[in-house]
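Every protein chain but one is kept in place in this view of the complex.
Chain naming follows the written order as A and B, and within any one chain the residues start at number 1.
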Amino acid sequence: MIDRGGSRRDECEAGGEDAGRLEVSMGPQHPSTHGVFRMDVVLEGETVVRLKPVFGYLHRNHEKIAEQTTYLGSMPYTDRLDYFCSLTSNWAYALAVEKLAGLAVPERAEYLRVITAELTRLQNHACQMGFMLQDLGAMGTPMMYAFREREKILDLFESLTGSRMMCNYMRFGGCRADAPAGWIEAARGVVGDFPRFLDEYEALLATNEIVMARTQGVGVLPRDLAINASASGPVLRASGVGYDIRKTDRYGVYDRFDFRVPVGDHGDCYDRFMLRLLEMRESVKILEAALEQIPAGPVIDGKVKLRNFKPRAGEAYGRIEGPKGEIGFYLISDGSASPYRYRVRPPSLINLTALEEMCLGQKVADVVVILGSIDIVLGEVDR
Amino acid sequence: MLRRLVHCALCWTLSMAGVAGLYILAGAEFLGLAQLIVYVGAVAILIVFAILLTQRRELLSIERLTAGSWVTGVAVAGLVAGCLWIGLAYTRGLGGAGGASGGPALETRELGELLMGRYVVAFEVAGLVLTVALIGAVILALPFEQPREASGRRADRPAAGEGWDARRQGGQGA
Partner (left out) sequence: MNMEGILALTGWGGLRWVGPVELFERGPVWLRDWAVGWLPEGAKVWAEGLIPAVAVLAVFGLLFGLATVAERKLLGRIQNRPGPNRVGPYGWLQFAADGVKMLTKEDVVPRSADRVLHFLAPIVMLAPVALSLAVIPYGRDLVAADPRCGLLFFFAVGSAAEVAAFMAGWSSRNKYSLLGAMRAIAQMISYELPLVLSALTVVMMAGSLSLVEIVEAQSGYWWGVIPRWHVMTPWGLAGLLLFMAAAAAASNRAPFDLPEGESEIIGGFMTEYSGFKYAIFFMGEYFGMFAVSGLAVTLFLGGWQAPLAVLEAAPSYGWFFLKLGVMIAWFIWVRGTLPRLRVDHLLNFGWKYLLPLGALNLLVAMVWRGLGGWAFPGAGAVRWLACLAMIGLPAILWGRLLMRSRGWGPRVYRYAS
């Protein structure tokens, strides 16, 4: 509770300073803020009339630290940005450095990157849907179902990278290690089973009356606002903009796969929820093709000197379509061993900026659902 | 003695529950339970809701009790007690201990038959009056006709989309 002068006791009694208004500080210790995040909410009854997101509780100077260390030294730190999707952060950073230094990536490494990125998307979206339903009050059941699937994918990550969450897998000019024997087959098995889970999830939840009532028409982000707020990822596509960096940039080998980009028309929580489900179906298609086509060969360009890496002076911006949206890294090099400027474009933070617009006029119970539907990770918001 | 209105309301609730207990002890089971439902379950909640929604804080607590208010309070209490004593003293049939045995035990069924038979007009009229009151309350509570924007979004907020960039830059400058 924030104490803004006056006695707290009287504020409760009379409903706050303003007639009938209640100022509630949700967080930083609140079960549904997905980490240490605070929302100063002003309520009229249960209706939100003002909302101020307050973040920075998890700030740990990521960008400044990266400017002090070597290029490779920042790679493990990118794991900690979005701890749910370390592999996509790895890739975005590797892509930026490769652009800066003009490195080429072997084909097998490109495929491994696509496979790990899409697996990351699967587990992130599955868990996001579980978390959002948890915020809806579904007692953990959908979340545990999602975690069951996530476990299988994390097992794959573990055998590929040695770590389940902090993978630290990408290197400039390729990947750190080749897939161990039998990994491709194991991945094929996991991917082949995944549609069963999606069908189950869709059948149980997509047409559930309470889910529809709680999410349809709630937290609407209009199309032009979404564009102006620079939203990206499923949040942007739910608002009716068919923008996907995998299609526009065609980075990596994404031009070799046949997949579609689902688009929502309402921009509400239900659209964001369903788009993730549909995106997972497309990801499964990409994965099946990639696991089929993956060529043999080296996974890293052996000529790159990772230990003493000094790109020529210049600047580069590398971005990919992460599960949460556009994750980008902007680097300026002065020719030394550490970047002169290092800047992250975190999708969670930028999608979060439109939170107040989505929440105004909604009930306090909707705020947590809207927050859940944006899909944030505080490690990335606060950096 | 009790400075806070909420405490007063809760004490009032307690005394209403006590009255219900007296009714039950006197053999009027239905009346006692109805008293409990109506006063403890509904009227008490109505009162505390009214207190919660009162926006003038100074009305919610009694700042100090003057000598005059003490005198008035004692006088009113004495008057009520006296009336009750006189009333009870001149009523026959309740003098003995244990009202349940002395009073006529009215079955709920008979009560229902009386209400729906002999006193049906009075019963229905009372119901009608309450319904009218309910509808009146709903009409009073309906919000005034307002444009849609005013209800949800703040008036000083720019419309969706336009002005977003300008506002953000302004916010950063400030």
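Here is the rule we go by: a residue touches a chain if its C-beta (ideal position, glycine included) is under 8 Å from a C-beta of that chain, and two chains touch if they have at least 3 such contacts.
Remember, it's a predicted structure, so these values are computed and weren't measured experimentally.
**Student:** Which of these, A:Val263, A:Ala289 or A:Leu306, touches the one chain of the complex that we don't see?
**Tutor:** Checking the options A:Val263, A:Ala289 or A:Leu306, the one contacting the hidden chain is A:Val263.
**Student:** Among A:Val54, A:Ala104 or A:Met139, single out the residue that touches the unshown chain.
**Tutor:** Final answer for the missing-chain contact: A:Met139.
**Student:** Return the single residue from A:Val24, A:Leu58 or A:Ile227 that touches the missing chain.
**Tutor:** Of the listed residues, the one touching the omitted chain is A:Val24.
**Student:** What residue numbers in chain B mark contact with the hidden partner chain?
**Tutor:** So the residues of chain B touching the missing chain come out as 4, 6-7, 10, 13, 17, 20, 29-30, 33-34, 36-37, 40-42, 44-45, 48-49, 52, 107-108.
**Student:** Which chain A residues would touch the chain omitted from the figure, given the whole complex?
**Tutor:** 1, 7-9, 12, 22-24, 30-32, 43, 46, 133-141, 144-145, 148, 206-214, 216-217, 237, 242-244, 247, 260-266, 270-271, 274-275, 278, 363-368
Note that in this section only the chains that are shown with their structure count from here on.
**Student:** Roughly how many whole angstrom separate the Cα centroids of chain A and chain B?
**Tutor:** Using C-alpha averages as centres, the distance is 52 Å.
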